[in-house]
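Quick one: the structure is below, and I'll ask about it shortly.
Some chains have been omitted; the remaining ones sit where they do in the full complex.
Chain IDs A, B, C and D follow the sequence of writing; residue 1 opens each chain.
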Amino acid sequence: MEILTLVLMLAILTATGFYLGRRRALAVSAGDIRTLNSLPGYYGYYVALCCGIPAIFVFVFWQFFESTLITYIVVSSLPEPLASLPEQQLNLVLNEIRNLVNENITGGQSSPEMLAAADRYREVQKINNLAIFVMVMTLGIGGATYAWSTINAQQRARNKVELIILSFLFVCSTIAIFTTLGIVLSVVFEAMRFFQSVPITDFLFGLEWSPQTAIRSDQVGSSGAFGAVPLFAGTMLVSAIAMFVAVPVGLMTAIYLSEYASPRVRSLSKPMLEILAGVPTVVYGFFAALTIAPLIRGWGETLGLSVSSESALAAGVVMGIMIIPFVSSLSDDAINAVPQSLRDGAHALGAMQSETIKKVIIPAALPGIVGGVLLAASRAIGETMIVVMAAGLAANLTANPLESVTTVTAQIVTLLVGDQEFDSPKTLAAFALGLVLFTVTLTLNVIALYVVRKYREQYE
Amino acid sequence: MNKLPSDKPVAIDLVNASLAKRHTSEKLFQRIGLLSLLMGLTFLFIIFFSIISKGYTAFQQTFIQLEIDFTTQLLGTEATSDPEIRSSADYGGLVKKSMREMFPEADGRQEKRLLYELVSSGAAYQLRDMVMDDPALIGQTRQVWVPAGDDVDMFNKGHMKRELPEAQRRLRDMQITWLDRLQAEEKIALKFNTAFFTSGDSREPELAGIRGALMGSLLTLTVTLMLSFPVGVATAVYLEEFASKNRWTDFIEVNINNLAAVPSIVFGLLGLAVFINFMSVPRSAPLVGGLVLTLMTLPTIIIASRAALKSVPPSIREAALGVGASKMQTVLFHVLPLALPGMLTGTIIGMAQALGETAPLLMIGMVAFIVDVPSSVFDPATVLPVQIFLWADSPERAFVERTSAAIMVLLAVLIAMNTLAVMLRKKFERRW
Amino acid sequence: QTARDYISIVGSSTVYPFATVVAETYGKTTRFKTPKIESTGSGGGFKLFCDGIGVAHPDMTDSSRAIKKSEINRCKANGVTEIIEMKIGYDGIAIANVKKNAPLALSRKDLFLALAKNVPDPEGDQRLIPNPYRTWQEVNPDLPNVAIEVMGPPPTSGTRDAFVELAMEGGCQKIDWIAVMEKKDERQYRSICHTVREDGAYIEAGENDNLIVQKLEANDNALGIFGFSFLDQNSDKVQGSMIDGVAPTFEAIADGEYPISRSLFIYVKKAHIGMIPGITEFLHEFSSDKAWGDEGYLSDKGLIPMPSAERAYFAKNISQLRANIFVDND
Amino acid sequence: MSFVFDRQWGDHNERRKQERRNHTKKTVEPIAAAIVPREERKTVGVVFVDDPRIKCCGVNVYYDDKHAVKNVTLDIGRHEIVAMIGPSGCGKSSFLRCLNRMNDSIDNCRVTGQIVMDEQNINETSIDVVPLRARVGMVFQKPNPFPKSIYENIAFGPRIHGLAKDKTDLQEIVVSSLQKAGLWSEVRDRLDQPGTNLSGGQQQRLCIARAIAINPEVILMDEPCSALDPIATAVIENLMNELCADYSIVIVTHSMQQAARVSHRTAYFHLGDLIEVGKTEQLFTRPLHQLTEDYITGRFG
């Protein structure tokens, strides 16, 4: 709990910094805060930030290297046979030592050397804790003192504090970039290796997907086809069905809730629908496979249609239900945010409520609605479990919703968690699929951005 | 001017002419809206109904009353003094002895086995815990209610039909006769299933509990919420309010939209590579889970937050800027409170999604059998959806109702989590 | 870096239900913590297992098949040089339908003809044609006249592998001109015997066996492929088809009469023994008679025990902690 | 006596107003001999007219428990322009909005009383507000153009009511409405630009054009000229004069000159009470109520 105390101390220090900074600013202003460049609180925040930020940075940085350092010191003092162990063995020995230190159950009989090493470890740890404590406190106090001493009436404390906040905002916004980078990096190498064994053109334009190829090297391949087209077609089909359910239902629900329903109904129904987004997908999977699919099959058969027991329709419909709240809640918010004066404007012209909604409110709320729909579509593309359970895993190139299809994501998951060697083309195919899906959605998003922007220009 | 008089009667007549049609379409529109709402709610109720009707029985568990003689013969003479011996004593023997005494007619290995199957293997641990708590029990005789085996539980709850031929049910005829006798003696009863809420996972349905997964979910979601909400809102605010609209922000925007479409399992791959392999956070830890789910939830929160910020009328920003507020003050004091409802919607949906997600956790070792209840974000843990996924895949019939019960717990967590956000959202909601 | 004082196990989803029972008992009856067992699939398990030695890597992996050469090499490359293999028992693969209908008596040849992508031309020529059979009766006149519809695991699954190798290849070998091919052109032979049809008669239904059982209930004429323990637990709903005249019963699988059954394994890193607490004790629990014996608790859970001689062999191996899988030294 | 009035009297509208007055034939009550004291809150003056277009009787408007319009009884005649004046916050807009039920959209607003138009009490919930609002058009105090193109802003009304036979017809309506509102010359070459990009006064004229595009029979205008320069104001005032040949117009205005120029009758509101109604000329020259006199002579407040 050393860490907790330290964090607590730092928090207290920061709070004190705020208080002192603010007080000093007040003192400098000699009672008339108008002579200050910024509000006294900003000086307080400035001192607090100068106190906290460097200390926290160093603390986090230190946390990263602390264990390496301690380990290094302990290892260098280990007696000979242990010290010269290969690295991986050493890792286990260290684990043992740490178990001893933490008074956990240990594996073997603890030899005297180990006990000695554990003692040493404890010692080093103690020193380390002391060191970091001193360091963090010094930095905190130092930073605070510096900031405190620079306080004067002309200092642009607000600008500085806002700059720090802005930097924080900026850093947050780059996380998305790093995530994207991370994703690309974590799939691209494996995808490359896949493309070494399967030509990229076959993959992109092949019409047959049948990964019954060699799972293992000794199990010489049967047929093996890695044409991704059926998967993408399947993804489109299932997502389209889902959107076909979710968009009208979600949008109409949003309209009803925000424009027709009483506040009570709205305040109850909206959160209730939001639960739909949180039901685990396994549950939806069972629902789709065991309730909807037989239902569809039964209806189909009475109509004389051939319906396979796993159908894109069943999976799509249930997926559509799942993403209703994405459309309904986000659209509801967007619609609700349309200024009342626009509604009044339309009503005063004798527009029916529905005409107002269709012609004035929806266009004005469009950016928010599009955001919700895009999110829903994204969710539909990324969903796995329902597809695996209800649409099957057979890659049919078909536009018939009554047939069984599979999607890119479903394949990625089954390929990744299935039983195969990790560098067989089959597993690698998952990475290739991931990469291509990523590229495809990226392209679609770029297009969406421009389309939405163009459309939006009309309404703003 | 000269046109107006002739137009005058025409105008209102024209209005009236189409009025009926417009009213019909208005009504239709409203009905469709209502229908949509009802449809959504119906789906919800169907799902709720099917879960609850399957799962409510799991909150009760069949118990059998045994007369246990805590004899030193079986426990060992030193058991009173030496905790080591006391803990490793043969408590199973006590249970078996008691069963044999109750049904002395069970004869032969096979029959005895059938007899012992009636009570759960957890009975022995229960006795051990009793003795460990109170060593004075040793040498005494007590009436103890112990959990019945899962098949007995299923039979008692009517999930296993007595009418079926013997070969088609897991309880033999003989076992059923015994159970009937217990019933007659009132030594078998349904009681509240406390273990379901207090223990971690188990392979024995009657001992399996949700606590470990619940704690895992809470820890994971705490990490997720603490990171994704501030970061998501910060990103949205930066992009919407501060960043100049150029290629770079377009790039970020497209990226974020695109991340929303990345299959969740890919986030698992990323988490594995970055957090576990690179930053050496322990595998299966809620911390990693939380981080991965954060990355997954972020796009949802960002997109919703941006939409919310966009819908705040510019006149409000102008008003604040006009009195000399800085952009930051304008955003913090005026725009954020107005955009908060939308941001909370994003958070509600994003967190709901995170709460129900399994696939990415597979990659980071959270789809696992973990009995001990995690107490920190570094302990190995699973989460509720994973527990549901694993139980749904278990062969034992008794897990079916427990799976549904676990889903109920998950939904309860979800509702509890949402309630707060929904209340906050309502508080900040206003029309302008 | 926190210390690890519990065993970490990864691997097969098939072994998972068995390994977890042992782990739970072990955790409750010893002073050690309950091991953590991840269900990653056999292949995924080996990947993690062979990633290296040390706390960050698992101590054991479960597998529903024997370790492969390439995996051994991968292990070796990462410093995992001594591996202990322990077979733990058998798992039967049942081909079942609902109780409402009569049980089927299938042969492996029937299965091959019904499910292979390409089958020998019924006209008699030694050539392959795309599978023309729509109903079981077309495959074998003794079988009922219902459409072929089999729900089973996808090609990525170990169970599917086992099914293909044991059932389809077994049936495939009954056809002489293909059987001889095994020697001549193994590639061709495997391609014929191992490829499952993709025209909808075989439905890739995911790896959730409970789901398959429930789908069978909704679909009278379908057959489902899943592990014995699910058949055992759902004996009121579904029944296993006889394969080559043998029904999938506990005894028949244990005796080795039922043709579609496979061995399950556990692999242990020797280097971790003694360093991570409790590995030896865990292995002892696993190999104790009360666990994997004829009447042990594992058999209650549906694991088919090995003959006692085999058990003794592996138990002895364990007590000596003898690494019996070595990496090739080439 | 009034500090704004006499100069404008007899301007170019005078002739028209004379004509109108002859033809609306109002019964004018005898003028009270002494001026009504400040404390008295009962309406004085000519509240009723023959053959009214709209008859308001005991109209109250409440916002939660704020009583914003108190028991107002007032007729709006045919072919008449009624001006409503009064200090800011006295309930003019609230009353005006009752006449086409726009208060419905304010959650905390409650309207009681009878507002009869064509023998129907339009303040009843059962009334269909759509044809009502098609007949009673409204221009709001704050211009509220739709975030659509200028063209669409105007075309919206005629389109939903099906007033245009075809595209050219619609185009004609749009153009003539813009012309009447005096906005045509400024926007003729930017009809496809968003209406929200216009200047304040342009937006106001856009809203006027939008309202007259549906040919309403009664037009409610809440300070339609507040953001307009004198020339644009004159255009709108002319428009009103033209329109009142066939329609009734109720206008809220703060400019007493404007009220004097355009209206036939004027109603003076004070803190929610309708204090005085009378022929515009009379009200501005010989107010019956002390409060009215205070207000028009600038002594109030």
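Please note the rule applied: a residue touches a chain if its C-beta (ideal position, glycine included) is under 8 Å from a C-beta of that chain, and two chains touch if they have at least 3 such contacts.
Just so it is clear, the structure is predicted and the values come from calculations on it, not from any experiment.
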| item | value |
| --- | --- |
| Whole-file subunit formula (labels as shown) | A x1, B x1, C x1, D x2 |
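Convention: only the chains that are shown with their structure count from here on.
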| item | value |
| --- | --- |
| Top chain pair, ranked by number of contacting C-beta pairs | A-B |
| Distance from the mean Cα position of chain D to that of chain C, given in whole angstrom | 85 |
| Interchain centroid distance [CA atoms averaged], chain A/chain B, Å | 19 |
| Chain B and chain C, separation of their C-alpha mean positions in angstrom | 31 |
| Residues of chain C engaged with two or more neighbouring chains | 1-2, 4, 33, 40, 56, 207-208, 211 |
| Set of chain A residues in contact with two or more other chains | 286, 339-340, 350, 352, 355, 416-417 |
| Set of all touching chain pairs, with the criterion as stated earlier | A-B, A-C, A-D, B-C, B-D |
| Contacting residues of chain B [partner chain A, same complex] | 15, 22-23, 25-26, 29-30, 32-37, 39-41, 43-44, 46-47, 50-51, 230-231, 234-235, 237-239, 242-243, 250-267, 269-270, 272-274, 295, 298-300, 302-304, 306-308, 310-313, 326-328, 341-342, 345-346, 348-349, 351-353, 355-359, 362-363, 384-385, 388-389, 392, 407, 410-411, 414-415, 418-419, 422, 426, 429, 431-432 |
| Touch list for chain B against partner chain C, complex | 88, 109, 113, 117, 121, 125, 160-161, 164, 167-170, 202-204, 276, 280, 282-284, 362, 365, 367-372, 378, 380, 390, 392-397, 400 |
| Footprint of chain B on chain A - complex, ascending | 158, 162, 165-166, 168-170, 172-177, 179-180, 182-183, 185-187, 248-253, 255-257, 259-261, 267, 269-283, 286-287, 291, 321, 324-326, 328-330, 332-334, 336-340, 350, 352-355, 357-358, 365, 367-368, 371-372, 374-375, 377-379, 381-382, 384-385, 408-409, 412-413, 416-417, 434, 437-438, 441-442, 445-446, 448-449 |
